[in-house]
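Of the protein chains in this complex, all but one are displayed in their positions.
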């Protein structure tokens, strides 16, 4: 296989990228400035070295001059230590932080659990979530998953894994459902309308 | 103008229909069975005669053998008389009824209020809504409008019109916001995430 | 069934209209001006009476004060009598006339032929097309069908039906393929590119 074809193949693994766009990436790079190519290659290779995975929430974060096993949020004494929100992926944390509505800490599960998957704890961090849930200072875990079929399935499995700690007094909550920005009643599904009515205030 | 062109013009007034589809409607009708055409024409013409507008909620309903000024829902003694939900349009009632989550009665405002409109009470039933809100049995009005810019604007104006009755003790509530079915956290806007977090349970 | 539900059902037969939009049409009509409703009903009912189907090309056309069995184009002595274009539907004629590139006359087949259909001559006017092709003044039939799977299938069947007249000297042609407005080479399929290269000039 030619290097161009191999590079195309590697780009096809990028999220949301099909064969055609992978090819366009390759041609884009060939025509790009050598400095651009060099900087990109270097950052891709060294990203792993400059980036650490938080030992507490499992998200990736840039290493500081003073190395720490914990990310900026997990280290921050100003965050509410009694509340933990489990999310699917790192990017979700950025979305939630932008809303400014959550003051606790996070836990990155690593993805959603497909419906038919066996031993899901091998694919996402259900085991690690349960361990995190044992932290004595914790009073609540928010399951911050998407309102999709896979998100709901992930929530159900997470609730099962958390049953033990829940019985010891931990609150397990889920994000509120309702009309999201842009929803019109006419086109909303019954579940969303039901949630919107139950959540009226 | 030829009858075909005039018919095309009339179909262009149908909601969501552009010139091309209007034209296809015309050709569809020309090729259709004469009985179909006749039944359609008759129903369009007599719909107004067979249909009444509820004097309480303003929605349209098919006239019964025993004529009544009120629709099926407004007449139903089993519905919660203390709760009224104002909606934009008749179709919204069908969506909400399908969810089975609301047991009160409805009020059809007749649309949303565009941002720059003057004297909005001439376009939608704000005056009638305030009158309905005066009913002594009523304890709560739910403003069941879309989570859109126009829906929010309509809600704000409705709240203003209801200020007087609200001060006399009527609860004015709005539908809950949050993740609607299919929402992914990554793509959700900050307002929706905020609502989802505040509404967690 | 209530008149509203029946009317909704009739609108669902309109081309491209689903249950939801059919319902919106009904509510739109209920809220519409009675004059609008009356005119629409009248035009729908009388369209058949005011409209004739051309005995030569089978398209629908508004009846003149002086009744004629032929439409404006078929009657026009200025049109090229030696060339006939078979099209799927009446609307196609309007599109072609807008281009100003065809000076002959038309023949409306009445639709495309689905792939698995038996006895297609019962659904579209293949028999009538063959009869039209026998006209002595005719030198060419253009098969003006869409560049879709069904359009191609229709073309193949039409060619079979026209084999006899073709052997007697009638030219049977098809519309040119190539890049259509907006096509980018990168995204064009091999067949289109091939046609574009063969048709270069």
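Should a chain be cited, it is by its letter among A, B and C, assigned in written order, with residues numbered from 1 in that chain.
By our rule, a residue touches a chain if its C-beta (ideal position, glycine included) is under 8 Å from a C-beta of that chain, and two chains touch if they have at least 3 such contacts.
Computed from a prediction, not measured in an experiment: that's the story for all the values here.
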- Full-complex touch with the removed chain, picking from C:96, C:157 or C:170, is C:96
- Had the left-out chain been drawn, it would touch chain C at residues 87-89, 91-92, 95-96, 98-102, 142, 144-148, 151, 173-201
- Spell out, residue by residue, where the missing chain touches chain A. 2-4, 6-7, 10, 13-16, 21, 23-32, 34, 36-48, 50-51, 60, 62, 89-91, 94, 110
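Going forward, only the chains that are shown with their structure count from here on.
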- Note on the structure: Separation of the C-alpha centres, chain B versus chain C, in whole Å, is 39
- Between chain A and chain C, what is the separation of their C-alpha centroids in Å? 53
- Residue numbers in chain B touching two or more further chains are 89, 91
